[in-house]
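Down below is the structure, laid out as structure tokens.
Part of the complex only, each chain left as placed.
Order of writing sets the chain letters: A and B. Residues in each chain are counted from 1.
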Amino acid sequence: MEKFSCYFKILIFIILITSCFLIANSKTLKPKKPCKQLVLYYHDILFNVTITNSANATSANVSNPPNVLGDYNFGMLVVFDDPITEDQNLVSTPVARAQGFYLYNMKSKYNAWFAYTLVFNSSEYCGTLNIMGADIIDQKTRDLSIVGGTGDFFMARGVVTFSTDAVEGLGYFRLKMDIKLYECY
Amino acid sequence: MEKFSCYFKILIFIILITSCFLIANSKTLKPKKPCKQLVLYYHDILFNVTITNSANATSANVSNPPNVLGDYNFGMLVVFDDPITEDQNLVSTPVARAQGFYLYNMKSKYNAWFAYTLVFNSSEYCGTLNIMGADIIDQKTRDLSIVGGTGDFFMARGVVTFSTDAVEGLGYFRLKMDIKLYECY
């Protein structure tokens, strides 16, 4: 009887170990909540070629887009080094820079695509987050992918939710970026 | 004897648990098959500046490439908002849009590089997949990386295999995209 009990325990044990192996390799479970979350604001001041705002500008169109593909800047590609703040105020001390580019890619409405790096260099964080995805401007919120990280964000992955926080013509816009990491090392 | 048997079991147990830990943290096993697979077709109609096809065009060259670096459009950068269909027919109802860009980057042959987002908005899927990688055109099939996803494809990773399905000069080409996700949440 004692022997039977031991065999039984070993059987249960093997079943549990196997299921553990399977879970370790499939990552099928949806994480309930982020392992880290940050809300940050992105400020873009586009260089205006005719009125010189080069001292304040943080981004510039570097493309040669055709003007005849609709009225929504199709093909315009903007390189940026934009300040990232913890509140909505443009002149707050930046906690990071956003470096990369966006482009407009629709004929029928404003729609953009982003690829950039958040470069943190503050007392709180040192490191980078790399982000790419579609900025479907006419949706109230839209999700882009955080595809990697370095430093304090070593190997991170997650989702960043954009929402438009302010638009002042083509010259300035502000995005709220709700950063949620679901893989933290 | 009974005591020895118990110690032995505990030893085996610790070895198995340790190996389980190691596997959980190293992800060394190759997944046998995708957790999700989709075959889709990508249609690109390049804007032809001289003959106005702006009503049909879904992409445009926005760069200033030098003409003297070979004969294969080195440096040409094309922004696109291309329809994605489930069959090869250009006029089928799109199940997604592909938004992003490709560029040509070889002096000696046609060779491209893609970074884009598949934006799904159909009855079946809502969400995005973010993709980047080399499109080595002279290979029958070539693999790019799916580096992230949102919505129904939350946190997905995988590989997309391109194969050229049709080419009509510079004006139109169609790619078959075999999407295989190996990490699904």
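One rule holds for everything that comes next: a contact is a pair of C-beta atoms (placed from the backbone, for glycine too) under 8 Å apart; a residue touches a chain by one contact, two chains touch by 3 or more.
Only a predicted model underlies this, so the values are computations on that prediction, with no experimental measurement involved.
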Subunit number of the complete homomer, 2 shown here: 3
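Here is the rule we use: only the chains that are shown with their structure count from here on.
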Residues of chain B that touch chain A when the two form their complex: 2, 5, 9, 13, 16-17, 20, 23-24, 27, 29, 31, 35, 47, 49, 52, 54, 57, 60-64, 77, 79-81, 99-101, 115-117, 119, 127-128, 130, 132, 147-151, 154-155, 183-185
Contact set on chain A toward chain B in their complex: 2, 6, 9-10, 13, 17, 20-21, 24-31, 63-66, 68-70, 74-77, 103-107, 111, 113, 115, 132-134, 136, 143-148, 157-159, 182-183
